Structure formats: structure tokens, C-alpha cells
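Inspection log for the structure reproduced underneath, given as C-alpha cells.
In this view, the complex is presented without one of its protein chains, the others remaining in place.
Right after this comes chain A.
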Amino acid sequence: MLVVEGLTKRFAGLLAVNNASLSVAEGSITGLIGPNGAGKTTLFAMASGFLAPSAGRVLFTGEDITTEAPHRRARRGIARTFQIVKPFAGLSVRENIAVGAYLRHPQRAETLASATLIGERLGLGPQLDKPAASLTVAGRKRLEVARALATEPKLLLLDEVLAGLNPAEIRDILPLIRAIRDEGVTIFLIEHIMQAVMTLCETVHVLARGEIIAVGPPDMVCADPKVIEAYLGPGAAARLNAAEAPRA
């Protein structure tokens, strides 16, 4: 569904993403993990058209969309959420979601009906007529997902939508993400909470200092010494193994 080839982004001397290649299979829930500052959000920004890559290509359903504007990609069916949430603060929650829904429904009545349905599904029902500015952190994260979902995407890019949520809220939202996938939406998500990645994702890509260092099912990737070192520092894998050896 989404293919990224040799994607590179250079910010004034800093190589944020370095020759990254990966693919997201249609109908999958695929994860992108990596330490802070690894370049995950930057990679999403290039996939969704908000940043132009310094090199490399982005393909969506086989077509090269590397230079396409964000709104065109949204029309193709790529929706994204923002790690730093961007609500339309002066509008009600329903109106926020409606902006997304207008993408596929030009008529106001249909749009509002769709926005209401999606809002309720994301647990925002009681807040629909309240200003978006009045939402809690968890509410704003849900609103990000609701708005993206309202565009009826084929591919949903979720950037740390679980961050800042408490365990109960995470427990509520995990089945929802799976249900969205079961309806045919491919999901590509950046997540720090490993438990969520383990339960949700079929495949995980690991990004460290801008480079893809591992790919595979989550349990395999987590056992990969390269990944452990990326998170915990050089030599960490060996130390962990040594510590575990006597017990084994």
C-alpha cells in the first residue's frame, strides 16, 4: 500500500532520516518505533506530503506521489494525525470532525451525520457540541483520530496517539484501532508504548538515528541486539544477555 524508497531528509546539517526504505502491506497494522529524535515524525511528514524529501521516493498503491501536495494525498486516501495535536480550537468537536467528513460528502447534512457517527465511535459523543479547546489531552488525541478517520482513508498514519493517555484510556482505544483495520483501513503507527505495539502490530520497523535498523514481527524485533542497543546504548545487549545467562 505504502512504499518508501531510500527516503532521506536533511535539516541544515542534521540528517533526520537517512536512506530509509520500508513498506506497509495493505490491510496490516504496521508499527514504526525508535528512540526519541530518531526521525519517525519526519518520515511520516514526508509520507503525507508535509515535508519534501531531500532524496528518495514515496509510492502509494503503486503510484509515485513524492512531490504531491498534502491535500492531494488526503484525497487519494492518506490520512494522518499530528503528534503535537492541531485542533481547530475555535470550532466545536463536531465541526472539527466535519471538516474531515466534507472530503467525501459535499452536502452538509450528510457530513454532519457522518461526523456525529465518528465522534460517538471515538467516545466523543458527550463533547460533540463543546468547543475543541475544552477537550482534555486524551480528548484531543481522540479528536485527531476522529478527524482523520472522517476523511474515509485507505491508509491511516497515527503519530503517537496513545502518548499522554492513562492505561484505562489505552485499553479502550486499542480495540478501536483494530476495528478500524478490520473495516479495511491500513494502519501505520508510531508508538512508544511497547505493550501496545506488541498487541497491535503484525510488522514493526525500527528507526534509529534516521536509519531503519530492523524489521519484523514485534517480538523478534524487540529481541534484536541492534534494537536493544539503539534504545539502551552500545553494549547493552551483551550486558543484558550476560545478566540473563545464569538464570537460563
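Here, contacts are C-beta pairs under 8 Å (C-beta built on N, C-alpha and C of every residue); 3 or more make two chains touch, one makes a residue touch a chain; residues count from 1.
Rule of thumb we're sticking to: contacts and distances are computed from a predicted model.
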Protein name, per the UniProt record, of whichever chain is missing from view ("Lipid-transfer protein", "Branched-chain amino acid ABC transporter permease", "NADH-quinone oxidoreductase subunit F" or "Spore coat protein CotJB"): "Branched-chain amino acid ABC transporter permease"
Omitted-chain contact residue, chosen from A:31, A:87 or A:218: A:87
Sole contact to the chain not displayed, among A:15, A:59, A:103 or A:198: A:103
Absent-chain interface as seen on chain A, which is shown: 48, 50, 69-71, 74-75, 79-80, 82, 86-91, 95, 98-100, 102-103, 106, 108, 111, 147-148, 150-151
